[in-house]
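Please read through the structure below; I'll follow up with questions.
Missing here is one protein chain; the remaining ones are kept as they sit in the complex.
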Amino acid sequence: MASEEERAIEAILMVAEDPIEPGLLAQLLEVSVERVEAMCTALAESYEADDRGFALVRVAGGYRFQSHPDLSPYVERFVLEGQNARMSSAALETLAIVAYKQPVSRAQVSAIRGVNVDGVMRTLQVRGYIEEVARDPGPGQAVLYGTTRMFLEKLGLDTLDDLPPLGDFVPGPDVVEALEQGLRPDA
Amino acid sequence: MASEEERAIEAILMVAEDPIEPGLLAQLLEVSVERVEAMCTALAESYEADDRGFALVRVAGGYRFQSHPDLSPYVERFVLEGQNARMSSAALETLAIVAYKQPVSRAQVSAIRGVNVDGVMRTLQVRGYIEEVARDPGPGQAVLYGTTRMFLEKLGLDTLDDLPPLGDFVPGPDVVEALEQGLRPDA
Partner (left out) sequence: MAGILDPMAYDVATPVFEGPFDLLLHLITREQVDLYEISISRIIDAYLAELDRMENLDLDVATEFLLIASTLIELKTRRLLPGRDDVDLDEELALWEERDVLLARLLECKTFKDAADVLSRLAAAADRSVPRRTGLEERFLSLTPDLLAGVTPARLKDAFIRAVTPKPPARVLLDHVAPIRISVQDAVEELIDELPRVGVITFRHLTQELVERLEVIVRFLAVLELFKEGLVDLDQDGNFADLTVTWLGDKAVTLESLSVEEYQG
């Protein structure tokens, strides 16, 4: 029978996007780091014993779930067949907004494009084209995004100043409004 | 003992970012969709039986891992960004009309609610719960709206058919009588 703490570790690691340090788990669960480590080890062993297709591993100073190495061929197929390989125009527009308006929050990009951009932004981030560069100092402390070094390399640019100038182009009033007000927490 | 296919499903879902349709899993594993569904059901049941802190669920037409609702107090502590922002009752009522009446125009929604819904509809669209699905073929070619996959995810539903039937909400005779009474000229 799994303990409440073990179940909480499973729940947290299941939704975490990066490896979670045992210290943070200890704090969230209000138990000692030693106990967190013992529970994580026990969980990892139970998945192994149950022959699960995933594993709980310690990596980069923290714990995370990942696919079991045995199943790599399936995961590779999923990567190759399950995603479309072209940059969609939605993705390109989103990337362009981040490039020209950085640092910019997801809510601002969303307001400019008039659609939810969470999925697209996540993809761009996983691809290494954009990254978190700061936090908005205002209420909500929205994450602000910018483009990466890799983005510049792929486009053959030296610095952001080498992006083609926009010239006399003036964005519509809704865009200006979105940029000015988009930092407010989502309605 | 878990089968290779079951383990492969676990591995793929572990790296997926959105619910994965059974059809895609069937293709990757070279088994029938029925078999995929049976295996996913078996996996979900085994996590429940093992009292795991996560669950495998069917939502928005696919399968995904998520944290077990029991552990929400821990997960909430961990998830910093308020991604679960509550919707206003205006937003919910508008969403309910779009969900049940789709495809539906803004003017139609507005007529049912008796107020202008432009702002609310825009917010719902930016948050990804509704989208343009068609144009009214009649004069004016009004944009028609419908709900999105994200709407299903937000509500934890597999398909729109899982919405409770609208008939369940038609006011009972007592309410009808009260309204009728309230508007009777010769009372």
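Note that the chains are named A and B in the order they appear, and that numbering of residues resets to 1 at the start of each chain.
One rule holds in what follows: contacts are C-beta pairs under 8 Å (C-beta built on N, C-alpha and C of every residue); 3 or more make two chains touch, one makes a residue touch a chain.
Predicted, not measured: the structure shown is a model, and the values here were computed from it.
Trainee: In the whole complex, what residues of chain B lie against the chain that is missing from view?
Mentor: 13-19, 54-55, 57, 64-69, 72, 75, 79, 83-84, 87, 89-90, 92-93, 95-97, 99-100, 105-107, 110-116, 118, 140-143, 153-157, 164, 166, 168-171, 174-187
Trainee: Which residue numbers on chain A touch the omitted chain?
Mentor: 14-17, 64-67, 72, 75-76, 79-80, 83, 85-87, 89, 91-97, 99-100, 112-114, 122, 126-129, 151, 154-157, 162-164, 166, 169, 171-175
The rule we apply is simple: only the chains that are shown with their structure count from here on.
Trainee: Averaging over Cα atoms per chain, report the distance between chain A and chain B in Å.
Mentor: That pair's centroid distance is 23 Å.
Trainee: List the residues on chain B that touch chain A in their complex, please.
Mentor: Touch list, chain B to chain A: 1-2, 6-12, 14-18, 20, 24, 27-29, 50-54, 65-68, 70-71, 74-75, 77-79, 81-82, 85, 88, 122-123, 125-128, 131, 150.
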